[in-house]
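Heads up, one of the protein chains got dropped from this complex, but the rest are sitting where they should.
When the chains are written out, they are named A and B in that same order, and each has its own residue count from 1.
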Amino acid sequence: MDNSELQPIFDFMRRLAPFDSLHEQTIKKCCQELTISYYSKQQKLVNVDSDEPQLYIVRSGAFEVTTQQGELIDRVAEGEYFGFSGMLSGEKVVNQVHILEDALVYHLSAKMFDQLRANSHSFDRFFNQAFAKRLRNQGSLQHSHISTARITHIMSRDLTTITADATIHEAAQLMSKKRLSSLVVVNQDKLCGILTDRDLRNRVLAKGLGGDLLVEQIMTKEPTVIEPNALIFEAMLKMSENNIHHLPVVDQERPIAIITSTDLIRSQSSQPLLLIGQIERQNSLEALIQVSQKIPDLLHNLISSDAKAIEIGRILTSVTDSLTRRLIVLKQKQLGPAPMAFCWLAFGSQGRQDQMAGSDQDSALILEKTPSEQDKCYFKQLSEFVCSALNECGFPFCPGNIMAQNPQWQLTLQQWQQQFSKWVNTPQPSALLNATIFFDMRGIYGDLSLFTTLQTTVLNKTKGNDIFLAALSQNALQSTAPLGFFRSFVIERDGSEVKGIDLKHKGNALINDIVRTYALAAGIEEVNTSKRLESLIEKSKIDKEVAMNLLDAWEFIAHKRLTNQGQQFNNTQPVSNYILPDSLSSLVRHQLKDAFKVIHEAQGTIRLKFLRQF
Amino acid sequence: MDVQTLTYIVVGVTFAMYIGIAIKTRAGSTKEFYVAGGGVPPILNGMATAADWMSAASFISLAGIVSFVGYDGSVYIMGWTGGYVLLALLMVPYLRKFGKFTVPDFIGDRYYSQSARTVAVVCAIFISFTYIAGQMRGVGVVFSRFLEVEVDTGVYIGMCVVFFYAVLGGMKGITYTQVAQYCVMIFAFMVPAVFLSIMMTGHIFPQLGFGAELLDATGNSSGVYLMDKLDGLSTDLGFSLYTQGSKDMIDVLFITGALMFGTAGLPHVIVRFFTVPRVKDARSSAGWTLLFIAIMYTTIPALASFSRVNMIQSINGPESQGVPHAEAPMWIENWEKTGLIKWEDKNNDGRMFYSNTETNEMNVDRDIIVLATPEMANLPAWVIALMAAGGLAAALSTSAGLLLVISTSVSHDLLKKNLMPNISDKKELMYARMASGAGIIMAGYFGINPPGFVAAVVAIAFGLAASSLFPAITMGIFSTKMNKEGAIAGMLAGLSFTTAYIVYFKFVNPAANMSENWLFGVSPEGIGMLGMVINFAVAIIVCKMTAPTPQAVVDMVESIRFPKGAGEAHDH
Partner (left out) sequence: MFQRWWLQYQLKRLVKNSKLNALQDHYQYLLSQLDSPISDIKLLALDIEMTGLDSKKDQMVSIGVIPIINAKIQPKLAQYKLIKIQGTVGQSAVIHGVLDRHLTNALPLQEVLQWLFEQCKDKVIVAHYASLDLQFLQQSLVGAEKQSFALFAIDTLLIDKKRELRKHQSLNTSSLRLNACRERYNLPIYNAHNALTDALACAELLLAQLSKMGGIDKVTLQQLLNKH
């Protein structure tokens, strides 16, 4: 080999995930096989040739992938990819790629791409996840009914089969004609195997065998199968346990369909609904505890399928909500109807709808009127049951005892209103600490008009109350984004032990605090951070750019935190909010710094806006 | 170790202490406050507010004025103290309940009018600005003496330091830092006063020494009272009687009033009260503040008199023959380097002489009195160094606060809310920074080209505040009926009357600025009080003739009129 390897290309590629996981010689080969083009912003669109699919690797510049209708699917920047979905799905590409910034792009041919996928599991998985993310972003195919959550509802009916005695050549022809990635092999209408394109690659082509072989020599015999009445959730588990992507659906030994991991990802949004459906059918505490054991799996699945952190939070919270409701209903069946109207409130992360694993419960009760001793007894029994049941279901007690079972937080509407006025009028540090929990409230069960009345009075008090808002901002500025003077990360230490960066308290919590300040200043009813931001933008109560940056930063940090926790979980390390910057790629480090910079700037803005300082 | 090295060390150590405290408190979270039982004790908060209050003007200049002018200087002490009481006890609790952070915000909301707000903003900026101009002079004096440079250079250095202090922030507005600053200041101020008092009168408390007999050289009571001695010296040297004012009673009353009501609108001090969480705490810390301010303000006349006697004696000598310049005490030599003391040997006898007649050969800047006192009294070097640290602390804490008020008022109230509503947050921040840069430059300009002019502008500022803001705030709180037409008309009437009067006597026809020509014998410094009366009158008349206040506003005022309102009632 002469000296003709191109150092800059190699240097770039070998740092790039997932190429970084490949062997050095393989990367060199990729570098040789690339072609390079430049796309100017003036061209507007990338002319994607669907007959000659290739992987586009962005060396510099930025693109936006949209559907033909103009709906945004993905933003692609330096070190990211597009063009892979067509190669993965085998479908004709209809997405449009807009050029946002002048860009230098490397092209990798489909041939090379497939070869890499076949040879490297991690390479394959990387793009499958990216593809899954795309599909989710597309927001298509949202199942809204609980009944659709069974396999039978997501499988397609036209199954293409082949007999075991056909040749591979025939099979390959059939697959390419029907654009399929797998075939079900039958013997007298009974399932006897499965043939995937991976089998063809690994067991035929890679070994240099010919097309005359019979299907039964190559196919995977006795494949893992699933029944049409099984839950999607179960199909998912089967796939991830066995590391397979295709699952024949079998009804009394007869294959009736095949489902792929892509199908499952598409149906993902219905999975929590299924869990919620299960929750709503249970009639005993024991059964509910049983069901709620699936919540960590749900979280894990959502993380591994790379769902948006913001969605994960909402999904998990809706599960908690329904669990809470079901527990109240169950206890009321036993206790009889409540002696007066009441409303069960959720605060903190459940209120904000950004619950993650192991969030503790923050709740309270609004009562219609002053309770008698008898009434007090009723609510005591109800709330103690629900709170300790939630504890058993994996939502630990609130260490600050902000729970409905604490008589201090079983107040009448009027008492609540007074309580909040006190916090607003005398913003002592303790009241401000409460603000971070209590001001993010949401009615969960019962007479929701009690909640809305309370919320309206609270917002009327906070809106435009400069002194309260100043104190609130002061509180939000107590801790700052972990960036040093020269934009280096500030690492927390515990004695000599390096803990890393606390993504929750130095990241998402800070954004929540900032956004809460804005929302209470503007009297906005939403409590979810992203919804608050949307509402603030709508009412022009915040600089749009600042708001969008905050949204992105929130999502980025939360996502990083979740994937980090996923990894910790997989490596059986203790799950924490800390991340070590050294463990991140330079691109991610850079993005993380940007996210923290956004927080830093937003803190400067609220300091100026509400505290009149800079 | 010489004075300069010691000064560097003491200033360095005190600043390191402020920063250290700031970092330590920053690091603690709200939670820790909560756990520790919450909040800052009122006594400490009182000290912090007192530190805010004691500007370079009161630390450095007030004693100087009293020292040189005697009895007439007391109007400033009375006016400012009175203003504080008014502010802390009568206005702050109501403004707090209203939930507004600044006076312009209050006026804008209470009178449901953007124009009312804008007038208030302009007044606030103007007042803060004149105030800060005074600070710059003080900072300049401190730097010039201790770095042994010209006073102008001292101002330039001071400008840079104040700018960085304000813009980089870090330690402003942190209660414990300010408590430390108060301690440094009061210690620095009291030590020379106590020393002098013991040396000259044998009393430990300067307040007592002020009214006591002087000691003679042997340490026995000489039978001559300090005040009599001063009166004697003053009349001998052609000054007016030290203990007797040259101003009419009515003028004294009006000046005091104008300063008092003007002070009540001072924006940077109001903000301080809002950072206390509870109204109750605000009240009790206001009481403490008053005590801490009183410690200093009651010492001022004593210190002023001691140093006056000391100064005259060390220039003119015990026999009033003048001391040969070659034998002049060290402090005169030192201050001559800064250009703040000048000696011109008119009769060529090589001796210095200080008087109010043509025999005077000395030109002494009044701002040096406090800083020079330790040197005059031959106190140890560390006392002199401490004085420098105290003066700097006073100037920095107040000017940083004022600079913030100016710059955020310009960027937020003037630009964002009036002139350029569409600017982004980033731009707003940029304008705020620019405004603080511009503010410091202009303040520096007035620090370099001072006396008459700044004094005149200070008078205008306080007069304007008294004649415009004070009535609007008072009626806003205590009258449900006052409407926007009345308030605006009142503010404009008070404002224009006062401005016209001051401009006429100070700028158009300064020659006529004599008590015979003054309206009711009120000097331009005190006319703001009259403007205030006019403001009240016009407002009430216009209010009677125009549409009543909307019901919503009436209800709102009703609810804030009672400081123990809904929120407080349940605050057991």
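Annotations
Just so it is clear, a contact is a pair of C-beta atoms (placed from the backbone, for glycine too) under 8 Å apart; a residue touches a chain by one contact, two chains touch by 3 or more.
Quick caveat, the model's predicted, so the values are computed rather than measured.
Among the displayed chains, contact with the absent chain in the complete complex occurs for A. Between the chain not shown and the residues A:S60, A:Q96, A:Q332 or A:T480, the one that touches is A:S60.
The chain not shown here is touched by just one of A:I9, A:I57 or A:L483, and that residue is A:I9. Remark: the residues of chain A touching the chain excluded from display are 2-4, 6-9, 12, 31-40, 42-43, 59-61, 101-104, 107.
FYI, only the chains that are shown with their structure count from here on.
With centres taken as mean Cα positions, chain B sits 58 Å from chain A.
Residues 26, 29-31, 33-34, 38-39, 96-97, 99-102, 105, 109, 167, 169, 172-173, 271, 274-275, 277-279, 404-405, 407-408, 411-412, 424-426, 428-429, 432-433, 565-568, 570-571 of chain B touch chain A in their complex. The touching residues of chain A, counted against chain B in their complex, run 418, 421-422, 424-433, 464-468, 470-471, 474-475, 478-479, 543, 545-546, 601, 604-605, 608-609, 612-614.
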